[in-house]
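My questions will all concern the structure given below.
Complex shown without one protein chain; remaining protein chains in place.
Read from first to last, the chains carry the letters A, B, C, D and E; within each, the first residue is number 1.
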Amino acid sequence: MLVVAQDDPLRIIIIGAHPDDCEGNGGTAALWVEMGHKVKFVSVTNGDAGHQDIGGGALARIRHAEAMEAGKILGVEYEILDNHDAELMPTLENRKQIIRLIREWNADVVISHRPNDYHPDHRYTGILVQDAAYLVIVPNIVPDCPPLKKNPVFLYAQDHFQKPNPFSPDIVVGIDEVIDKKIESFAAHESQVFEWIPWTYGGLDDVPEGREARMEMLKAQYQPRITPQIREALIRWYGQVAGSKIKYAEAFEICEFGSYPDEEDILRLFPMIKK
Amino acid sequence: MLVVAQDDPLRIIIIGAHPDDCEGNGGTAALWVEMGHKVKFVSVTNGDAGHQDIGGGALARIRHAEAMEAGKILGVEYEILDNHDAELMPTLENRKQIIRLIREWNADVVISHRPNDYHPDHRYTGILVQDAAYLVIVPNIVPDCPPLKKNPVFLYAQDHFQKPNPFSPDIVVGIDEVIDKKIESFAAHESQVFEWIPWTYGGLDDVPEGREARMEMLKAQYQPRITPQIREALIRWYGQVAGSKIKYAEAFEICEFGSYPDEEDILRLFPMIKK
Amino acid sequence: MLVVAQDDPLRIIIIGAHPDDCEGNGGTAALWVEMGHKVKFVSVTNGDAGHQDIGGGALARIRHAEAMEAGKILGVEYEILDNHDAELMPTLENRKQIIRLIREWNADVVISHRPNDYHPDHRYTGILVQDAAYLVIVPNIVPDCPPLKKNPVFLYAQDHFQKPNPFSPDIVVGIDEVIDKKIESFAAHESQVFEWIPWTYGGLDDVPEGREARMEMLKAQYQPRITPQIREALIRWYGQVAGSKIKYAEAFEICEFGSYPDEEDILRLFPMIKK
Amino acid sequence: MLVVAQDDPLRIIIIGAHPDDCEGNGGTAALWVEMGHKVKFVSVTNGDAGHQDIGGGALARIRHAEAMEAGKILGVEYEILDNHDAELMPTLENRKQIIRLIREWNADVVISHRPNDYHPDHRYTGILVQDAAYLVIVPNIVPDCPPLKKNPVFLYAQDHFQKPNPFSPDIVVGIDEVIDKKIESFAAHESQVFEWIPWTYGGLDDVPEGREARMEMLKAQYQPRITPQIREALIRWYGQVAGSKIKYAEAFEICEFGSYPDEEDILRLFPMIKK
Amino acid sequence: MLVVAQDDPLRIIIIGAHPDDCEGNGGTAALWVEMGHKVKFVSVTNGDAGHQDIGGGALARIRHAEAMEAGKILGVEYEILDNHDAELMPTLENRKQIIRLIREWNADVVISHRPNDYHPDHRYTGILVQDAAYLVIVPNIVPDCPPLKKNPVFLYAQDHFQKPNPFSPDIVVGIDEVIDKKIESFAAHESQVFEWIPWTYGGLDDVPEGREARMEMLKAQYQPRITPQIREALIRWYGQVAGSKIKYAEAFEICEFGSYPDEEDILRLFPMIKK
Partner (left out) sequence: MLVVAQDDPLRIIIIGAHPDDCEGNGGTAALWVEMGHKVKFVSVTNGDAGHQDIGGGALARIRHAEAMEAGKILGVEYEILDNHDAELMPTLENRKQIIRLIREWNADVVISHRPNDYHPDHRYTGILVQDAAYLVIVPNIVPDCPPLKKNPVFLYAQDHFQKPNPFSPDIVVGIDEVIDKKIESFAAHESQVFEWIPWTYGGLDDVPEGREARMEMLKAQYQPRITPQIREALIRWYGQVAGSKIKYAEAFEICEFGSYPDEEDILRLFPMIKK
């Protein structure tokens, strides 16, 4: 059983490119929330392009509603910025918006994409968040919004890209107890997970109808397999016994541009990890 | 009866902000086409925003099809540039695209919006076309596309705005014989004239169903009334008798940044005007 | 005595370039507020440049505090956008921010600068607000923020520039009963009206010390004289007797890109005008 | 005979779009220089596009050499900014460069294009200079370059465009005594006046060979005729007798965004005008 | 002897920064063409800067003609985009142009630069092509141009840069039988290979005159040596015997953002590789 935070809840902000990207960290998010900590999801684009039949503002409004639903399932706050999907650029305006969000959330931890990922919006989201690191403590930037007292820990969410350097699972979290909640949060993004994404790989006809079948489909697709490196990291963080048994996990790489946490910091920031 | 051009057809390019903007000059366009001249319509944006229910690429594809239909009715070529509706900016890239289009059409006459009109896309379309004037003859700009030998005549299409200076009807064309064709070209823009625009003024419920009633509705809405200045100009160009009888007209103001036509030039470029 | 709005208060948003620009309409704003209507001031830049000794975020924070004080005096809400002073550009990002603000305020009336004014920030603020007109009713623009049901009335605040066309006092409001409040709102911008602006004309040494003397100084400087055109307009709106006696007035020009109000509309929107 | 300035020479900066644009004010410039005042010409673009055969850096270097020669003839300093010809945009970077130049020259008078002129580079040069007005006195803009103590007088050079408002000859200068020098300064722009510009109007074959014939050709082309308004202004400034005899003149319109000169100021700033 | 494609030719698009960059893959291109497949070269800039004496549009036109000649030699289509050489930026406009080109070519394979290469135009071309990967299948992006049914295989052309990670020769093609054709395609870029590039290393005087000598010079310069890694890859793909004998080769690295080909895919896409 998780020990619930008495006071001083941790504050985590997860910044993804599209509605449904933050959900890749939905297990860890759910664990934080269950322990009484505060998690916010931000989608830097409004998702107004990724669909075969609908688009623009009409699609953005659907995506907005789906995200709100997903947020409710996980117990996180959800905000969507009004940037066109597939057209995100690392502008100064966007950087400042990110700085403001991190500050207003008073974040201890910031999680985003690595700048090497398959979608340009992911890459530029990663760059925007990197570019906000450190500046969140500089009072003269976004001067009407008080700076953070301390640069947060910035983390990259897991991906499988190898160039120019592979993802490093510095921190891993077992999420077996919340895997269903995570999958449900994905399912809330109906227009994506049951319409658009299957369309992209020609699988639209194979999307099952019933809720249960759909959950199974998502569980199979949306949970990355535990690679040997992840298993090794699980054992490192959870011990041989517990670490070997975990079936679902999420991993994070430490970004060098934020505060660099030592093991003690990590265990404080990830209280769901119990060695 | 109109005398048909034997050779050397005139080449006119009309550059509007949205699919359906060029059609405001559809009467004159139809007359040119009937006389054997060549007319091209360009919409600088793809019209992907102006609708209450649909948007983005999904809407742009509808708008594209409607424009092709309108072009067929009037006998003009139609091209739509891939710029977001309601987000047009007077960039260098857009300017160069306009220069290329004017050159490739080998235009004698270019018609666009004045830079003072109610929609920002209209204003910036007007600026982009102004900014192409003169540069269309400079070989080192858009160097892979041969420059025009002569700066075309640039004209502004009629509007009713007064500031900073009112529209001046330097040239007027009576379009009674093609008014139905013009209205039909508007009707082709179904998602605009029967859906979006009525929605904007709360008139969606009043849009009639039958084709004939719809044509009447459009004829009432889409043909600007003949102001005293326009009547005066009609009489100046068509003579007292003919000019007094014309029921439908389109007017044009000469832009000072293109070639400045004298009366003879105008009568050559507007052969449908018969004094 | 002013009749207080029972229900359905009017909602006015005034959008200036710098903290202290909206205050030029502070008399009319105060009258609206006193009658129970809702007024919001927006400064599109953060005022971080206009001072001889201080600058950047440090200055922006001072300006923010002064604006909050001025807003309290007039009874208006005040918001300052985080754009550098003297560097405002008419970008799409800024346009969308303006659209959002107008919508969120559910504005009946929008007031801003004309695009011909001495400071580039004023001109580009005027352009940004013009570019928001009409788009505030288009649902696919800023799609997460419900569009207005009706394009508001857009007005230009008074200025004295003549080119390319002079300001036209279409609407005038006598503000004698609130002139002191207006002047106090200017006085709240201490770092501007008693430091920076006197410095710009070499008058820093002549700024008096006492509060009363300072108020006199401001009253002399900050209230534009009643030109013959303004007097004529006052008489037109207030009648010969009342219109001739008014000592302080504010004037507005109707922008052609918003809803065009007729006299009845104006009297409804400016209920302080009592013929 | 002109009275030579004893001390405190006036400092004038003329900012044109292309090498050869400032020369349109070359008569007045020459008169200032002859009286001991300091004049600087700035071309905001490097002229790297306007030629039928040459282009890019190769052309820019020719244009640079020609401008230096023209400057020598008139006795003015000449600087060319490295912006592409025909691609000038009113960016913040360019605005700051203009501010710096005006300050470093410690200008009393700044002359540029009106923002309504046939070439987009002229229009955007006009806008950039307008946008520098006032900001030249703000210390926090371009902070490493001391601000001017006083906003200079900003003037527009003569043009013949009518919309949105015609050029107003607020100040006129008779330049009969320096007309040859002015024409010679144009002649220094050989690649323009004898190659490119004749090419644009199909007159390349008619360019004469000998120096004298070429000077005659330029004198005919490059000196705008004295319109009735200019003649009227000449008589106003020079008196009936002298004003009626002047054969060559240059006119200037006062920009409202700089210091507004009264008659005394004008006579001080234009000491070559002797009523 | 190569087996010629019967039907369904492969469609390859190679996107380089400058006219002559695609030619680095000219051997493989020639082999594809000889087997009946379709290859298109795109130069993202117009090459208007890289010359010691000529520049701008004048140079761009020379570069255009040379590229057309090179395309003819190799049997490929050639298109040059109108972007300034040495000024390429990874803008959204350029990204969309790349997406359109890849779609219109209906590409199976896309080849470009890695984003770490010596020339900024190479790096930004690499980024633009990466940013097009995946988006080529999204219908709402560039909506008037039908999306590809499948994300193509994206490849990086060989380079020798080590940071942040060295080029990985995932695929190699022996080009001995077309090496002369490849060298001739380089030779077509006369203003580059015999003028500009020798000038950059001080070798202009050493450029021989006769055609044969020039071909030798190019063969020596333009064909990268077979590094041990390339040799190893050749043996892997062609077998020990054939792979050891190949004298000229071109190598490709698989980009992780496109479809990831397995060995069978590679042998289908590179039918000239015969194990």
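As a convention for this text, contacts are C-beta pairs under 8 Å (C-beta built on N, C-alpha and C of every residue); 3 or more make two chains touch, one makes a residue touch a chain.
Being a predicted model, the structure only gives us computed values, none of them experimental.
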Let's see if you follow the contact definition: name the visible chains touching the chain that is missing. A, C, D, E
Contacting the left-out chain in the complete assembly, out of D:28, D:52, D:140 or D:192: D:140
Given A:9, A:36 or A:164, the residue that touches the chain left out of view is A:164
If I consider the whole complex, including the chain that's not displayed, which of D:37, D:96, D:123 or D:214 touches that chain? D:96
With the missing chain put back, one of A:80, A:133 or A:188 would touch it. Which one? A:133
Name, in rising order, the residues on subunit C that touch the hidden chain in the full complex. 48-49, 51, 53-60, 84
State which residues belonging to subunit E touch the missing partner chain. 48-52, 55-56, 59, 85-87, 89, 116, 118-120, 123, 161-165, 200
Need a quick check: the contact residues on subunit A for the chain that isn't drawn. 92, 95, 116, 130-131, 133-135, 137-141, 143, 164-165, 256-257
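Here, only the chains that are shown with their structure count from here on.
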Matching residue numbers in more than half of the contact pairs is the bar here; say which of A-B, B-D or D-E clears it relative to B-C. B-D
Using mean CA coordinates as chain centres, what's the gap between subunit B and subunit E in Å? 43
For subunit C and subunit E, what's the span in angstrom between their mean Cα positions? 59
Subunit A to subunit E, mean C-alpha position gap in Å, rounds to 38
Multi-partner residues of subunit A (each touching 2 or more other chains): 48-49, 51, 55-60
Please classify the inter-chain touch graph. Allowed labels: line, ring, star, complete, other. other
Pairwise, the chains that touch are A-B, A-C, A-E, B-C, B-D, B-E, C-D, D-E
